[in-house]
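Removed: one protein chain of the complex. Kept in place: all other protein chains.
Coming up: subunit A.
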Amino acid sequence: MAVRKPPITTREYWAPGHAACAGCGCAAALRLATKAFSEAMEEKYGDPNAFAIAQATGCMEVVSAVFPYTAWKAPWLHVAFENAAAAASGVEAAWKKLGRKGKILAIGGDGGTADIGMQALSGMLERWHNVVYLMYDNEAYMNTGIQRSSSTPYGAWTTTSPPGKYSIGEDKPKKWVALIAAAHQIPYVATASVANPYDYIRKMKKAAKIDGPAFIQVQCTCVPGWRAPPEKSIEITRLAIETGVWPLFEIENGDFHNIKIQAPGGGAKVKREGGRVVAIEFKKPIEEYLKLQGRFKHLFKQPEAIDQLREQIKAMWKTLGVEVTLPKPEE
């Protein structure tokens, strides 16, 4: 009987027994990332374990390394909130001197990356360390409760961006760290989603095999933070892609003229010119994505706020060089 090869290694580096919530999208993101890393190391160095992890303070750190336990089956280091990139720089430099083959994976959430960790990230990328930086983006500070970060999308409820008489919730558009990373003209930048694991694995492997810095921003749900049912995590992140909220793209060597945009699925019509995506006509309205999450519940009482979000998403796609049509739900 033919035995099908598993699509990704059965080796585990993110072990069962961590304390993440049921349905945590970010736990899935870390598990897949380390598996993909392992495959890349095996293919590149013949050693599936040839990597170490430097991780920022954040929800994935506090759920995975509670003394005297650990969920990590790879060498793993946590220092502080804002310095995963700097700590990874040090580890990489040490490995170079020790003659140790392999690659460093730095992991930070959106707060530890887009806000307080931005300077260290920029320094690490600019110095060209042989590190893949993975930003798991659950769009708020989730280990301290649910406070807004600069990666929180417009309109989202958080405990520090509460909707109220004078507030729509978060009142600023989301900061796109992947584009900031790409401005360093590093070899590889990508966005990814846990709802598209094959694409995510491919990107992690590609990043891991590159000599030099790479940056990947993966969107993943936070069950309590997004006010969403645990069993809907993957469905929600898939809808983010299919409605245009979360673009999947790759930028190599900082070439903004050659951004590789991936087709979003969900019935969207993609227009290409010379192989390059220039326009996308989305079929599913962003409301389909928003309505599954309690953090956007209040927006449905103010449809103009959703229109505002639609305009911001269009503007973001325009930055990527793509004209998009975002439908409104049928009346």
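As a working rule, contacts are C-beta pairs under 8 Å (C-beta built on N, C-alpha and C of every residue); 3 or more make two chains touch, one makes a residue touch a chain; residues count from 1.
The working rule: contacts and distances are computed from a predicted model.
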Missing subunit (named according to UniProt) among the choices "Type I-A CRISPR-associated protein Cas5", "PDGLE domain-containing protein", "Membrane-bound hydrogenase subunit ehaB" or "Pyruvate synthase subunit PorA": "Pyruvate synthase subunit PorA"
Option from A:P68, A:G164 or A:G274 whose C-beta touches the chain left out: A:P68
Among A:A20, A:A33, A:A87 or A:I236, the residue in touch with the chain that has been omitted: A:A87
Positions on subunit A contacted by the hidden chain, ascending: 47, 49-52, 54, 61-62, 65-68, 70, 72-80, 82-83, 85-98, 100, 102, 119-120, 122-123, 126-127
